[in-house]
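Yeah, one chain of the complex is gone here, protein chain that is, but the others are all in their spots.
Labels A and B are assigned to the chains in the order they are written; within every chain, residues are numbered from 1.
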Amino acid sequence: MNDVIIYAVISLSLVGAAAAVVLYFIAQKFKVIEDPKIDEVEESLPAANCGGCGFPGCRGFAEALVKSANEKQSLDGFNCPVGGNDTMATAAGILGLVAEEKEPQIAVIRCSGSCENAPKKINYDGPATCAFAHSLSSGESGCPYGCLGCGDCVTACDFDAIYMDEETGLPIVKDNCVACGACVTACPRDIIELRNKGKKDRRIFVSCINQEKGGPAKKNCKVACIGCSKCFKVCPFDAITMNNNLAYIDYEKCKLCRKCVVECPTKAIHELNFPPRKEKKAPADKPAKPAPKPVAEKPAEKKEEPKAEKE
Amino acid sequence: MSVLKTFKIGGVHPPECKYSAGEAIKALELPKQVTIPIAQSLGAPSKAVVAKGDEVKVGQLIAKGEAFISSNIHSSVSGKVLKLDEVLDQSGYRRPCIIINVDGDEWDENIDRSTELKKDITATKEEIIKKIQEMGIVGLGGATFPSHVKLMVPDGKKAEVLVINGVECEPYLTADHRLMLEMADEMVIGIQILMKGLDVKRAIVGVENNKPDVIEHLNNRVKDYPGIEVCALKVQYPQGGEKQLIDAAIGRQVPSGKLPIEVGAVVNNVGTAFAVYEAVQKNKPLIDRVVTVTGKNLKETGNFMVRIGTSVNELIEKVGGLPEDTAKVVSGGPMMGKALNSTDVPVVKGTSGILTFEEGEAKRVETTNCIRCAKCITVCPMGLEPVLIAQYAGNELYENVEAERAMDCIECGSCSYTCPAGQPLLDYIRLGKYKVGEIIRNRSKK
Partner (left out) sequence: MNLLTVSGSPHVHGGNSTKKIMFGVIYAMIPALLVSVYFFGLGAIKVTLVAVLACVFFEWVIQKYLIKGPSTIHDGSAIVSGILLAFNVPSNLPIWIIIIGALVTIGVAKMSFGGVGKNPFNPALVGRVFLLLSFPVQMTSWPKPAVLFSGLADAVTGPTALGHLKEEIGRGRTVTDVMENGTKMIVDGQEVLYEIPQYMDLFLGNMGGSLGEMSAIALVLGGIYMLFRKIISWHIPVTYIGSVVVFTGILWAIDPEAYVNPAFHLITGGLMLGAIFMATDMVSSPMSNKGQLIFGLGCGVLTVIIRVWGAYPEGVSFAILIMNAFVPLINNGLKPKRFGEVVKNG
């Protein structure tokens, strides 16, 4: 009996020793020499591996940062949207450089074609992916630019920062959006745009990307941008451009004066997180003014609800 | 009786439902207005050559195909161009169209409108190809590939046999069936013209043996014409697929990613052969086509000679209007057709039929878990693994989609048709193909 135990111990030890020697030589042969800074930088990143920086995962980003630091002595053009300026400053500190400050951004849904605003004209029957619905037809509302409501953006989001509103059939971006851009890529119609978060989270944007002429656009959706150029004319800062019957607000130039919001005849321009407007203008404008607010504030309110439920 | 030929891999047998097979082709009366999309064939869209307010005659060129793969478009009516605008067409999107208000029926004077059969083919090979291009002839089977391109055999290749597609394997549709019965002489001359254009001595007309009347009729007609034979085929879907038909008729398989000319074959539809006859012998551009209007819930069904650009609404009105319980209108056959967003869309060169479904039929079956029964693999006529491609596409693994040869898929729908779990396999495969196509294009750019 004892013999068996001794034999077993000896033979296993020998096998183990032999394996250790082999492993040592293999490890030597395939040794990869890597800059230790890569590990350090990776450590400082959020480890979300979302790809929002444009590199495959945080490790890839760390490698690119170190490479750029070594070759060009600068980190210009690199940004980790998840970690924001703090993370970039830490990473730059490790590399002995200074990162440029970036305005934090957030994803914005540029469509308001809810079931009410853009009633269904056909039934879509098929897999619940926007990409396929997009290739099949112009969608249930008939608007070839509008949200298809199948939630490809929701699936794409790694941060649980976007969800579908059951009532409107449109996605809603929550405050914890880190602007990684996954939803922007996922949307087959380029409805989602990354825009600057703005002071106190206040944003103004055209919630429509329909490039059709006013008539057809309005036929499918009550709140479509009809390309009337009224906002373009009223904007004191030249922040609004008109292209293909569509207004676009440049978030860098916009000073959040809200003049365009009042002007828009279809209420296609949305304002977010602004305090209620003082009612002092001519009565004719009154109905136009309060109306955009509920539309704009609804998402803001709803943002909080699901969080409360989940926590 | 010998064993009937058919293709070797896969295939399904959907119920035929050819209700309108006995209805003779009737000419639909002139509409009040036509809407003619200017992109009606595969390839680059054509360029409009008329402007708002122009007077046009029947057969007048209104949009010119300038690229190599594109086709001319002619006015199907006479009247005044109302406007050039974007209008909802069969794609479900708004596309540029020419809208013409009909005024009388004045034809271009070069068109021979007599019904007399013109047998002698005087045109040379080059003239034939030029004429076909001029007259805007495209493949009328549904793919609308410009016909003149098919006749231009690339250098180093040689066409040996012309295969004429008279299979009409799609259920419900009978447009080709009626055409082969009623216009057999014209069609056979059209085949001869195509043979001359291709410089081949042999043509095979493939017809499935669920149309015995056609087979008998054609066999009588082709006696006088050397080189043309009629080949009866065993009924099996998708025999009308170009590659399947070549396999069935002459036993050659076109390699992956290659054109039929690789095995010395060129395939044309019977409708195309008829259009070629009219173009070359009668100088008539492609301005009308036979369209089957059918559906289980329709009062009557029929086959109509329709001017291109006529609204689908008018066709449906002709057979007694759209029933209340209609839940889906399909352009083309039930297996490969396109569901329409609206019935107010124009008939185009590729429209072979209008098919209505009532509520129960329109709804897809419930999707459940895949049980890996491999039925889709058994029926796939291209020998692919639809379930695998669909799963890869659903998970966005597009490299795998490409590696599984998704681009070979002919989108016949046999997989979705047969799936016991009711999975929308073809939908996902299409999605995968679309994405892979993008990837391939990006790759070739680099």
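We adopt the following convention: a contact is a pair of C-beta atoms (placed from the backbone, for glycine too) under 8 Å apart; a residue touches a chain by one contact, two chains touch by 3 or more.
Given the structure is predicted, the values throughout are model-derived calculations rather than measurements.
**Q** Please identify which residue in A:Lys121, A:Arg202, A:Lys218 or A:Lys259 touches the non-displayed chain.
**A** A:Lys121
**Q** Looking at B:Ala273, B:Met336 or B:Ile354, which residue reaches the missing chain?
**A** B:Met336
**Q** Specify the residue from the set B:Asp54, B:Asp85, B:Glu229 or B:Asp408 that touches the hidden chain.
**A** Counting the whole complex, the residue in contact with the absent chain is B:Asp408.
**Q** List the residues of chain A that touch the chain left out of this view.
**A** 120-126, 132, 136-137
**Q** In the complete complex, which positions of chain B touch the hidden chain?
**A** Touching the chain left out of view, chain B contributes residues 9, 12, 14, 92, 171, 243, 247, 251-256, 258, 263, 322, 324-330, 332, 334-343, 355, 357, 359, 361-365, 368-375, 377-378, 380-385, 387, 405, 408, 411, 413-414, 416-422, 424, 426-427, 430.
By our rule, only the chains that are shown with their structure count from here on.
**Q** Please tell me the distance, in whole Å, between the geometric centres of chain A and chain B computed from their C-alpha atoms.
**A** Result: the chain centres lie 43 Å from each other.
**Q** What residues of chain B sit close enough to touch chain A in their complex?
**A** My answer: residues 86, 88, 91-94, 327, 339, 341-342, 362-364, 394, 424, 427-428, 430-431, 434-435.
**Q** What part of chain A is in contact with chain B in the complex they form?
**A** Within the complex, chain A touches chain B at residues 121-123, 125-127, 129, 131-132, 135-138, 142, 144, 212, 216.
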